[in-house]
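The structure that follows is given in the form of structure tokens.
With one protein chain held back, the other chains of the complex are shown just where they sit.
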Amino acid sequence: MADPRNVDIKDQPGFRTIAIICVAVLYVPILILMVFSFNTGSLVTHWEGVGFSWYGSALLNEEFHHAAENTLIISVTATIISTICATLAAIGMTRVKPWHGLSAAFMVINLPLMVPEIITAVATLSFFALIAGAFGLNFGIGNLILAHTVFCIPFAYMPIRARLEDMDLTLESAAADLYATPWHAFRRITLPLLVPGILSGAALAFIVSFDDFTITQLVAGPGQTTLPLYIWNQIRRPMTPEINAISTILLLVSILFVSVSFLIARRRAN
Amino acid sequence: MANVVSQAALFEAKAERAASRRNRLLSTPALVVIGVFGVLPLLIICVYSFLVAAPYGGVQWKFSTDAYLNFLFQRDIFDDTLQFTPDFLIIYLRSFLFAVVTTVICLLLGFPTAYFMATRTPAQRNWWVLLITIPFWSNLLVRTLAIMFIIRDEGLINNLLIGLGVIDKPITMLYTNFAIQLGLLYSFLPFMILPLYASLEKMDFRLVEAANDLYATRRQVLWRVIIPLSLPGIIAGCLLVFIPALGAYVTPLILGGGIHLMIGDLIAQQFGSGRNWPLGCAQALILMAAVLVALYFYVRNTSGKIQHG
Partner (left out) sequence: MGIAFESLVTAPQLPSRLACDDNQTGTHLPPRAGFLNGVIVPEQPGKNAIEVRGVRKVFGTGENQVAALDTVSVSIRENEFFTLLGPSGCGKTTLLRLIAGFDFPSAGEILLHGEDIAPLPPFKRPVNTVFQSYALFPHMTVAQNIGFGLEMLGKPKAEITARVAQMLKLVKMEALAARRTSQISGGQQQRVALARALAPQPKVLLLDEPLSALDYKLRKEMQIELKRLQHETGITFIFVTHDQEEALTMSDRIAVMSAGKILQVGTPHDIYDRPAERFVADFIGETNFLKGTVVSKKSGIATVRIASDAMVAAGFPEGFDPSGEVTVVVRPEHADLVADAAKGTVGGVMANVVYFGTDTHYHVKLDGGDNFIVRHQNSRSSAVAFDPGAKVGIVFEDGGARILRD
């Protein structure tokens, strides 16, 4: 049957215009931000010349290095832990015979998505303050890693679960029929087919951790600046286009990971 | 024969139990992490909200309902009477208003956009989705910064207007209610578009054709067929915008400059210069209560359909 979407009758008047306006509105501010990062002048608003000078100074900046280092440590670690946890949980909770507490478990996993970030932030802050006060335990940057892991898990979980739900169940029957033990069936059939979902989930978890500001700002201790926090600190000083440059770098990282995640999802659909 | 009968059935039952055990075990790491570092902290702030503030931040372990009292009342230091102080309440109501306006405008703009996207060819659709997905996952701080960059006194808009001779002095847009509202709209528009698109994309457009075949005009088709069918997506999108907008932190922080507080930076203030953790916890829990109410209506409207398994 021909796709009915090619017929005019579904077009609503004015919707195309609104769509284009929305996309424009969404992109113009960040494009302007990015464009001005190439301004070689020192005033954020006055255009002098075109160049990469601010990128240079940003990348040579000691504070920037430190923040980037912290960000990578936190985000990579949180991504790894959360992806592993999410993969195991997705396998145990998707397309299985319902076990006692499955719906409660599902709600717990999705909890970080439901609770506004500011609440999570102050709750996490209070938690670490409590255990530091009561037990003298302070994990240093581990506090941030743990806090990030919590909200990364649901983001990693979703694509993995989606991939599992799409998977043909008879493939596992076929594997068992062909003398594969449950472990072999998992390792040779389920896991390889799950990899795109896992990669997609890891990409999402990384972005979410990389970009986080609210929770990080409230929970971070001294010396635990991340890139978003670094930008925030810069805002409160006289602003130079260096901030544009750093912002652009962050945006490009986001775009990169989103595109990669998108392409992985597209490839498996083919 | 009886032994053999039960052997296979017993085997099946035993295998099922082992499978359940294994599945529970697999889910444990994730549940422990979120349970200990996500749920437990929430319980802790419940407890904290009933404690007394310590002088330099933190809490003293003495029971008190002062935090909740202070939400609406203030104790007069002279005659110890309670006076109704609406300051916090105003902030909550203002935030509520911001969130509602944001949701409505995002819906008015987002629905046509999502509909347009859903009616493109599959190849085009992928590009549109990518276009909307990128801002969705981009750094919120940076995006808010971009808005600030444009509307500040020395920002792009003012420079343009002055340059064109339309105005003499820069219009103050930053640090106003307008700025916060604009920032919220900008932040959450993709949050409305994507769920709407997901819902509209699954719609059977043959129904639209059928309606048209039965002499419905475009407007009637929109209101009588398309919108009712996409209601689940509309509700999901509204929820996905309303809740984060209500608890927004970054937007009022950057665009409100501390002058026009929303709930988010009000709460943060208690943990910073305000030095009143219990009050902050109480405020956070009141916000949480509002969120739960919104979620309750969502669950009810989707017939409590929780997907699991």
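Read from first to last, the chains carry the letters A and B; within each, the first residue is number 1.
Operating definition for what follows: a residue touches a chain if its C-beta (ideal position, glycine included) is under 8 Å from a C-beta of that chain, and two chains touch if they have at least 3 such contacts.
None of these values were measured; they are calculated from a predicted model.
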item	value
Per the touch definition above, residue among A:160, A:175, A:207 or A:264 touching the missing chain	A:175
Positions on chain A contacted by the hidden chain, ascending	91, 95-97, 168-182, 184, 188-190, 192-193
Residue ranges of chain B at the interface with the undisplayed chain	1, 4-5, 7-9, 11-12, 14-16, 18-19, 22
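Heads up, the rule we're going with is that only the chains that are shown with their structure count from here on.
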item	value
Interchain centroid distance [CA atoms averaged], chain A/chain B, Å	17
Of all residues in chain B, those that touch chain A in their complex	16, 19-20, 22-27, 29-31, 33-35, 37-42, 44-45, 48, 58, 109-110, 112-113, 115-117, 119-121, 126, 128-135, 137-143, 145-147, 149-150, 154-156, 159, 186, 189-190, 193, 205-206, 208-209, 212, 218, 222, 243-244, 246-247, 249-250, 254, 263-264, 267-268, 271, 277, 280-281, 284, 287-288, 291, 295, 306-309
Touching residues on chain A, where the partner in the complex is chain B	3-7, 9-16, 18-19, 21-23, 25-27, 29-30, 32-33, 36, 44-45, 81-82, 84-86, 88-89, 91-103, 105-109, 111-112, 114-127, 129-130, 133, 146-147, 149-151, 153, 157, 204, 207-208, 210-211, 213-214, 218, 228, 231-232, 235, 243-244, 247, 250-251, 254-255, 257-259, 262, 266
